[in-house]
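Heads up, one of the protein chains got dropped from this complex, but the rest are sitting where they should.
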Amino acid sequence: MASRTVFLDHLSATPVDPRVFDAMKPYFTEVFGNPSSLHRYGLQVRDALSKAREQFAFLINAESPEEILFTSGGTEANNLAIKGIAYANQRKGNHIIIAETEHPSILESIAFLEKQGFTHSKVRVDKLGILNPDDVRNAITDKTILIAVHHVNHDIGSIQPIAEIGKIANEKGIAFFSDATASAGWVPIDVRAMGVNALSFAPHRFYGPKGVGVLYRNRKARLVSIIHGGVQENGRRAGTENVPAIVGGGLAAELARKEMPQRIEHVQKLQKRLMDGLSTKVPYLKINGPPCGPHRSPSNVSLATEFIEGEGQLLLLDHHGVCVASGGSCVSKSLKVSHVLSAIGLDHALAQGSIIMTLGKDNTESDMDYVVETMAKIVEKLRTMSPMWDEFQQGKIDSTIAPRGIGKSFTEHAAAVSGHREERSTTR
Amino acid sequence: MASRTVFLDHLSATPVDPRVFDAMKPYFTEVFGNPSSLHRYGLQVRDALSKAREQFAFLINAESPEEILFTSGGTEANNLAIKGIAYANQRKGNHIIIAETEHPSILESIAFLEKQGFTHSKVRVDKLGILNPDDVRNAITDKTILIAVHHVNHDIGSIQPIAEIGKIANEKGIAFFSDATASAGWVPIDVRAMGVNALSFAPHRFYGPKGVGVLYRNRKARLVSIIHGGVQENGRRAGTENVPAIVGGGLAAELARKEMPQRIEHVQKLQKRLMDGLSTKVPYLKINGPPCGPHRSPSNVSLATEFIEGEGQLLLLDHHGVCVASGGSCVSKSLKVSHVLSAIGLDHALAQGSIIMTLGKDNTESDMDYVVETMAKIVEKLRTMSPMWDEFQQGKIDSTIAPRGIGKSFTEHAAAVSGHREERSTTR
Amino acid sequence: MSDTKEYTLYNDKVMDHFMNPRNMGDIQDADGVGEVGAAACGDIMKISLKIQDGKIQDARFKTFGCGSAIASSSMATELIKGRTIEDALKFSNQEVVDALGGLPPVKIHCSVLAEEALKAALEDYVKKHPEAVEHAETAATK
Partner (left out) sequence: MSDTKEYTLYNDKVMDHFMNPRNMGDIQDADGVGEVGAAACGDIMKISLKIQDGKIQDARFKTFGCGSAIASSSMATELIKGRTIEDALKFSNQEVVDALGGLPPVKIHCSVLAEEALKAALEDYVKKHPEAVEHAETAATK
């Protein structure tokens, strides 16, 4: 195993901050009550939940802690927002507008609703993964009941023009929801300035524990519940609350808010160093999404290396102690190339070579240099093993990143050899 | 505050076992990966989840760890079972059979499904809260797709004849689900002997952490998911897994299984002492549900005291350090008397004086004596404050527990004075 | 539990009136007695009054109900003592809520029940002493 470990997958997981863990500790063995209980143990943890609500409200500048609702994670918060708002407005209409690059938890919730008679429009994004608010405006029909656009994209870090979309939504009186799971803790969020009626996130993306998600929603976002039972969360989300995780998540939110300027400054510096290093040291490598700056999450580095595939890179990086995600992101078991990379028009073959790195507060500059060095080495190794690299050298196929004008495209080539296979299988 | 604390609300919450907490610890700050990640951090926690699946399977004698599915708690597991099985069998029929004394998470899931075109039959229970399997058989129609009967009742501890219902369900080829949230860890469970296709429970009822629930389901229980997104849990439950809670819950299950004989023996002894003590020392007090023995969970003591109301008892008990639940159980914010107590035909006024005590492994015999003593004291205090006690003494109203044949019933009296109020409000 | 804070369902004032109710009991030869119940929650409250010279000399309660119902009746009897019938007829549950430093939203109805028990007791008195109200009404229209 490698002597050095560089964890670059902070969108998948972050270690719980020791201060956060300390705050959680008593809630397992000592302060173990159920918030629904009327005796001292129950009342004591009710106080703890109230405090966490305030801390979460503080992170996103919500007007009141009562606008904070606890779920089990980002996915459930997204399901609750999409389905809950859709069901609550069923009488007004059945049309939902989303960006085409939403997270699967949004896309699959929408797919479920389609079976129940709802319809939707997907707004396209540009080459940088950013949508045009005018396209949202144009997609609105008199049946539109919900607009859902994520704040930061989970794959390529693009920041959406939320405040502008918020203006449009508010003007038209349509509920506006934003999935901020990939941004909360790393990009400032002000729900009032953004004009959202609902917004989701999960503290395990910013040094809080797993097992808790947050759905902010103000009075304008009517919501029916999707997990039924007791009257927890004012009847909006049944089930015993995950008290220790909520307490820890609350503190993580408070710390994230307080330390945000330093965290952003730090990861943005690393991001630039990493992007520059990779672009310089690894030939035929492309950075996906917007350049460092106001349109990109400071913690995301998404790249595509030509002529080789992503999983091999991930495995070799891991062997060298560098932990990253491949194009499939959270959905590692699916064979499909990320729909986000397709949406920004990335060549299919290039998308297969995609790697997502997400930076954290404990990464260092020397980590970045090590990653660049390692990446250069393993890309070279994988290319010597790749038939495509050969054929590129021989001029049979061309590069999409730096076209030379000779040879067919990788995609054409792949189609040709895959065609061969399909012939075979039909004659079997 | 009281010098002594006796926690008697173990169905609402249990402290995490120190061994369980130790096992969880590394998963917050060190072994913090996301099971979906392909690198070492992800793979390491996948191993941990597999182990927990085995431990949960062991507790309920499941055939394979793959039959274990993780959710965020008992409520979500119940929602997933009810809605998931209903949706998956929508083409076959739309009729669901449940016991009338299910937990709100079942009842409200059913209420939700009714809006989507499903129908249901509620099977009645007898005075001890136990249903007759023949009534289940008689409720079956050719549209029946699911039978759901809880294992142990959350309010009064009645154990249902699950194996017999299982035989009927299997014979008819209907999916059979049992909510074992109130029994797991306290009553032996063998899913194969019980003939269930799905069964839910939550480790925070037996010294595991909050934030995780378990749904066992075998091949015969087709299930669609209710929280959509990534492909976690083989596509049955999307969202990042709550790894530390799953790890802790797994160990809690293993310990519960291994220590079950001792735990049962211990609480059953306390249960008898408490029931006997209360029946002897507190006049006009009734134990709800079956007597100590094979038809009652060894950890449940449900009682109703006449002429006084439950919350006051709970508050005074709490003042004396005794933590209990009142009739509303998990649903403390609702004003309604438990539907379980109505179902067993308990007089409405009596149901208002209801208290639920659930025993745990750390309670002692001397705790029981203290509780009996305290209970006798506070019941007396509250009765001196109650107009009903007065009127009973004067022979104006009668007791339901030990009728003397003089005076009208409390309920008649209450209706009369409430009538007075209704008159007033209409003339306002 | 490690911390020393006392966690209670209601605020200190309510807890105090629940734990140490004022004016609990019956008045033997009461001038007015009201007993009312709340159909929704099943609480029952009985207030008895001693009235002299158009003024409430004494008030006692007995309550079958939750903590806030007991506290509300305790507080209502405290507040009403010494008032004239005229003033007492204007008594509102909000006075109880305020004097108790607030009640949880789902418990406001307890204070309403206290108001109703009190008014029922006054009505009972008035039925037996119609002259009292005429007197009060004249006073009011003066």
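Labels for the chains are A, B and C, by order of writing; each one numbers its residues from 1.
To be clear about the criterion, contacts are C-beta pairs under 8 Å (C-beta built on N, C-alpha and C of every residue); 3 or more make two chains touch, one makes a residue touch a chain.
Note that the structure is predicted; figures quoted are calculated from it, not measured.
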Omitted chain's touching partners, listed by label: A, B
Absent-chain contact - pick from A:Glu100, A:Glu164, A:Asp369 or A:Asp390: A:Asp390
Candidates A:Ile85, A:Ile308, A:Ala325 or A:Val372 - the one touching the absent chain: A:Ile308
Touching the absent chain when the full complex is considered, from B:Gln44, B:Gln90 or B:Asn170: B:Gln44
Hidden partner chain, touching residue among A:Lys272, A:His348 or A:Lys377: A:His348
Hidden partner chain, residues of chain B it touches: 26, 30-31, 38, 40-41, 43-44, 47
For chain A, residues in touch with the removed chain: 1, 5, 307-312, 315-316, 318-319, 333, 335, 337, 348-349, 352, 384-388, 390, 413-415, 417-418, 420-422, 424
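Methods note: only the chains that are shown with their structure count from here on.
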Chain B, residues touching no fewer than two other chains: 1, 311, 315, 318, 333
Interface hub residues of chain C, defined as touching at least two other chains: 1, 6, 8-9
